[in-house]
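There's a structure below that I have some questions on.
Shown here: the complex without one of its protein chains, the others still in place.
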Amino acid sequence: MIIVMKQSATQDEVNNVIARLEKLGLSAHLSQGKDRTIIGAVGDVSGLQEKPLQSWGGVESVLRVMKPFKLASRDFHPQDTLITVGERTVGSGDFHVIAGPCSVEGREMTLELAHAVKEAGAAFLRGGAFKPRTSPYSFQGLEEEGLKYLAEAREETGLPVVTELMDPRDLPLVSEYADVIQIGARNMQNFRLLREVGAQEKPVLLKRGHSASLVDLLLSAEYVLHQGNSMVMLCERGIRTFETYTRNTLDLSAVPALRELTHLPVFVDPSHAVGLWNLVSPMARGAVAVGADGIMVEVHNRPAEALSDGPQSLKPERFRELMSELKRIADAVGKKLPGYEEARARL
Amino acid sequence: MIIVMKQSATQDEVNNVIARLEKLGLSAHLSQGKDRTIIGAVGDVSGLQEKPLQSWGGVESVLRVMKPFKLASRDFHPQDTLITVGERTVGSGDFHVIAGPCSVEGREMTLELAHAVKEAGAAFLRGGAFKPRTSPYSFQGLEEEGLKYLAEAREETGLPVVTELMDPRDLPLVSEYADVIQIGARNMQNFRLLREVGAQEKPVLLKRGHSASLVDLLLSAEYVLHQGNSMVMLCERGIRTFETYTRNTLDLSAVPALRELTHLPVFVDPSHAVGLWNLVSPMARGAVAVGADGIMVEVHNRPAEALSDGPQSLKPERFRELMSELKRIADAVGKKLPGYEEARARL
Amino acid sequence: MIIVMKQSATQDEVNNVIARLEKLGLSAHLSQGKDRTIIGAVGDVSGLQEKPLQSWGGVESVLRVMKPFKLASRDFHPQDTLITVGERTVGSGDFHVIAGPCSVEGREMTLELAHAVKEAGAAFLRGGAFKPRTSPYSFQGLEEEGLKYLAEAREETGLPVVTELMDPRDLPLVSEYADVIQIGARNMQNFRLLREVGAQEKPVLLKRGHSASLVDLLLSAEYVLHQGNSMVMLCERGIRTFETYTRNTLDLSAVPALRELTHLPVFVDPSHAVGLWNLVSPMARGAVAVGADGIMVEVHNRPAEALSDGPQSLKPERFRELMSELKRIADAVGKKLPGYEEARARL
Partner (left out) sequence: MIIVMKQSATQDEVNNVIARLEKLGLSAHLSQGKDRTIIGAVGDVSGLQEKPLQSWGGVESVLRVMKPFKLASRDFHPQDTLITVGERTVGSGDFHVIAGPCSVEGREMTLELAHAVKEAGAAFLRGGAFKPRTSPYSFQGLEEEGLKYLAEAREETGLPVVTELMDPRDLPLVSEYADVIQIGARNMQNFRLLREVGAQEKPVLLKRGHSASLVDLLLSAEYVLHQGNSMVMLCERGIRTFETYTRNTLDLSAVPALRELTHLPVFVDPSHAVGLWNLVSPMARGAVAVGADGIMVEVHNRPAEALSDGPQSLKPERFRELMSELKRIADAVGKKLPGYEEARARL
């Protein structure tokens, strides 16, 4: 922790900072420059993290040298975290595709799509039963009924189910059906929800918020890890910028950046990021090439009638093409696509 | 609802759009331009709002002419909404100051600050008992104990209490103590929470999310209104931009813009927006000048020891000065500051 | 200058950084923490500013303690810069209004508007003869003809002229007619242009770029100051954010923030920021309240026929009302509006 004093700081203000640090059991390391005095706090500074140092008299700025997240940091956990779900291991270098409809809209479409994405090579089935919708007039999800269809689809296909939890009160219900619990972008800083999924045993797919920095995302992951659940999969899904052609701006550089900062696996959701189906495939290809552990992609058999996110959903035939494109790029970067390879083998 | 067809759209695609509209009970109004065909959907288009029109073959873009919020819109409710809390009426043209500590840290500081802000002219007491904190290692609030101190402070000062609700499960507890229930920026799109506060009777202070457009904010208000609670106070608190000198960028133009779009009252929280105490007073003055219904401001007796948001908190003496500055500007723009005027009268 | 070494940095890497610093005539101040080594560079670090320290082996991050601008910084020039243009002194605490059409569209409209804004209390006349337009199909300005009308308007009204320079080759021409040379937002980082206006003697009004941080803006001012021209007036005019209701997001907090960082005067252009005439007046009022030295506002006699920026232009009668609103707020915050006061006195 480095404290930079204002040019106008008095000796009293400097002494006062030193005294406060010493009171906290730290030693102060003084560096008197030409124009500024700089004070390093040496010792166990974890207690300092929460102190409002910028309110101390004469302080201009504070540099927190330590990253604010610990459990999520690669510094203290250099090896990649592996998360096993059914037959799949996430984080091991393989590439996994989570696919399915945005919302579960009915039994038949769910089963039909589950079979279609499995045959195309998906490793997980996605589908929302609880839908966070910007407008109260939008379809809000089939709730438990939807979860049941997902479970039935899993039974038929063997694909593990990824589905969103919005409300802590639904946790018992959702965890009964889900294999991976998704926390959506809008709930990335719903800290109570994070603590709850941290205190249970299902893996968590945590999506980056629309205006969340990478550090914010890792602090949200830290909430989950801190409760004891070490199985967190991060998911980049686009951030909000001034560009309006795409729904959000997909930050693919988050993938290699997170790879450096953390040991947790990183997924990419190109569908929500771009919001336009014809941009989904290129961005999915980009996700493999930059080193993601997988993608999450929306597939719908009748996008023109979808109850949510129709414009960004791929039809099953386009999804099949995408899978073979992904396979070629995965080969080029030395990754395996186990779902795809098994699907090919079954043919 | 206007549907712009692609230049390359075929006659079949145009016919298909018309057929779909007619199947929905609408009539299609065709306008064949030099380069584009444009189709207007005429009739009750509310059912169209949720259709994925952009997925329909040959469609280039869709203009939704109607605003997506209705209950919050000034179009259908031209007169200002008035919200009465104790002796105060919000939305009537008066200016109200909500002041107090960021977090309730203890009994004595809460009572001391409540008296201080009341004497300075505040109309409401703020204080967080449940704190949404970016890091799990930060102080998370005193919870019920904090609510009790707030209630005690209200009893002593008569100031109504504004406090945050983070989790739907705490609603019974929080509404027992709060006069106004605050929904924080991070929960602006926690739609389940919005529905719950919409189904109860306390007024709601809804803060704008870090990356929420004005339309997003009004759609979140619509969730509350739609459940039957018409007492929603909006609060601009800064949006996330590339600028890092301030914590967020306070969008004061949101105040006159919301005044046009909606009948709901609009507050401004300069403290969270700028994050630096010495910018709080100028921005609070700006809030009166642009026409806000009030501000929400953090006051702390020992900012250098605050458990949250110390750097942006005003000391009570600085808050008193601010109140007299606000009074002069309120006079200049023809607004009353009833809390201040009564406080002066008591002296 | 503080250099934070990676946790994984070797002793060799630490030694190498020390050796490099010493080679540059600096002494290295070592602070060995529990998890990180931190190296302070002590001495005249100005030569270090440009070194790619982050490329040095083992370096994690670098904190540049010194502000990167010197001439623009209040640290080394605590008193406010005063800029005298004709009878007006900018930066002295008075509030000045620069008003006129976006573009000079003809002789008559220019003269008519010049008289109108003068009678209403403006202190400067604005008008563009060279127009930076996003589209090549838009009106690009009357060029020298426009400058002549501005000069004629100055002769008739006595109002000094503020007009934009876009191309260094036009500097002789523009400075023949202008009293203040405006550098537009799109040219804020046209460094050659900045150097040219720094090497001549007319005051410069420098507008903040759409994505320029306050530090970027001050570095651009530094280019001008560094060439010897100390008369720089800064102008906040909105930054680009995700919000689309307004054309840009007016960052009024830039005013008090710049007040701290620099001694240069600060104007606000609410017209370009919001892009909607009915939001201009509230934001202009806000600008006085937050402490700006003046505003720049677009006035047009026939906005519905304006060749540029019609939607955000005030009609002369609305501008007159605005001036009296500004006067009341200026009184409330202890500022004078000399243009307005003289106009009233002339009546």
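The letters A, B and C name the chains in turn, as written, and every chain counts its residues from 1.
FYI, a residue touches a chain if its C-beta (ideal position, glycine included) is under 8 Å from a C-beta of that chain, and two chains touch if they have at least 3 such contacts.
Note that the structure is predicted; figures quoted are calculated from it, not measured.
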Options A:150, A:274 or A:322, residue touching the unrepresented chain: A:274
Among C:219, C:330 or C:343, residue touching the chain not depicted: C:219
Residues in chain C touching the chain absent from view: 46, 49-52, 54-57, 68-69, 132-140, 166-169, 186-187, 189-192, 195, 209-211, 216, 219, 222-223, 226, 239-240, 276-277, 303-307, 309-311, 313
Positions on chain B contacted by the hidden chain, ascending: 2, 4, 7, 29, 31, 33-36, 38, 40, 42-45, 63, 65-66, 75, 240-242, 244
Chain A residues touching the omitted chain (full complex): 211, 213-215, 239, 241-246, 249-253, 255-257, 260-261, 273-274, 278-279, 282-283, 285-291, 325, 328-329, 331-333
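The criterion applied here is as follows: only the chains that are shown with their structure count from here on.
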Distance between chain centroids, defined by C-alpha means - chain A, chain B (Å): 27
Distance from chain C to chain B - Cα centre to Cα centre, in angstrom: 31
Where chain A and chain C are represented by their mean Cα positions, the distance between them in whole Å: 39
Where chain B touches two or more other chains at once, by residue number: 211, 239
